[in-house]
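Questions regarding the structure given below will be posed in turn.
Note that one protein chain is taken out, while the other chains of the complex remain in position.
Presenting chain A:
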Amino acid sequence: MRRLILIFVPYLWLLALFLVPFLIVLKISLSDTALAIPPYTPTLDLGAGWQGVKDFLSQLDLENFQFLTTDDLYWKAYLSSLQIAVIATLLTLLVGYPIAYGMANAPDHWRPTLMLLVILPFWTSFLIRVYSWMGILSGEGYLNQFLMWTGLISEPLTILNTPVAVYIGIVYTYLPFMILPIYAALERMDASLLEAAEDLGCSRLQAFWLITIPLSKNGIIAGCFLVFIPTIGEFVIPSLLGGSQTLMIGKVLWEEFFNNRDWPVASAVAVILLLILIIPIILFQRNEQKQREAEG
């Protein structure tokens, strides 16, 4: 009985917070726009009983998904979001791994402090932190002032409103999500393995490559997922730091929803986005499971 409850709770969570909202979005994606509250039709009229449900179902169709194929804007935006998310994830990994490595190798009594420093930015609103980047990166901003003061540049650099600013914003925002899982993996690692490797003739770099990296693989994968998934649908960072040439699916979704008032097409865009994210994750997990079975 107790076990049943234990299993039931996470499923209930998935059902209430993932499946139900998804079904609502899916349902809207199959309906048509209307000038009404809410701005789509049909809406489910439970008062009409079973006949109402049947009428409702018969009016749903795939028109909005077909529409997405008629305009190259959508797949370009999906591709461009994928590209930005992949590059940003790799950059975050490049920055995050050394930090996690340093933390895992720091003296024991430093670690809680270092951990606190990584988490500390979350205590301030995300929006305010992104806004402060606008102050740092703008033409008259702190970064340019500093670089001009040092004499490295004579004209201010244009960083704000470019893709560079978007990458800076994403790497900064999602860095803790990369550091924490990698740190968790590295911290658990048995240091005597490295000693053994060096005893057997590995250079330190080789030992790092052959032992540390493979042992932290799960942390790297978890970190990459935690950065990649939210980045692909990111809206706030590109709209505040990016210029209008930064095409991302989150922005397209916003425009469908707010400018066109077309909730059904916006929902169709969201459904496809979800599929783009979920299918590779399922395939990946299946592959992992197969590997584990083959090994074990």
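Criterion: contacts are C-beta pairs under 8 Å (C-beta built on N, C-alpha and C of every residue); 3 or more make two chains touch, one makes a residue touch a chain; residues count from 1.
Keep this in mind: contacts and distances are computed from a predicted model.
Participant: Please identify the absent chain by the protein name in its UniProt record; candidates are "Cation:proton antiporter", "V/A-type H+-transporting ATPase subunit I", "Biotin synthase" or "Putrescine-binding periplasmic protein".
Facilitator: The chain we cannot see is, by its UniProt record, "Putrescine-binding periplasmic protein".
Participant: Using the definition of touch stated at the top, determine which of A:D108, A:E140, A:D199 or A:E293 touches the missing chain.
Facilitator: In the complete complex, the chain left out is touched by residue A:E140.
Participant: Of the listed residues A:L35, A:I128 or A:L152, which contacts the missing chain in the full complex?
Facilitator: Reading the full complex, the residue touching the unseen chain is A:L35.
Participant: Touching the absent chain: which residues on chain A qualify?
Facilitator: Looking at chain A, the ones touching the missing chain are residues 33, 35-39, 71-73, 76-77, 138-140, 161, 243-247, 252, 255, 257-262.
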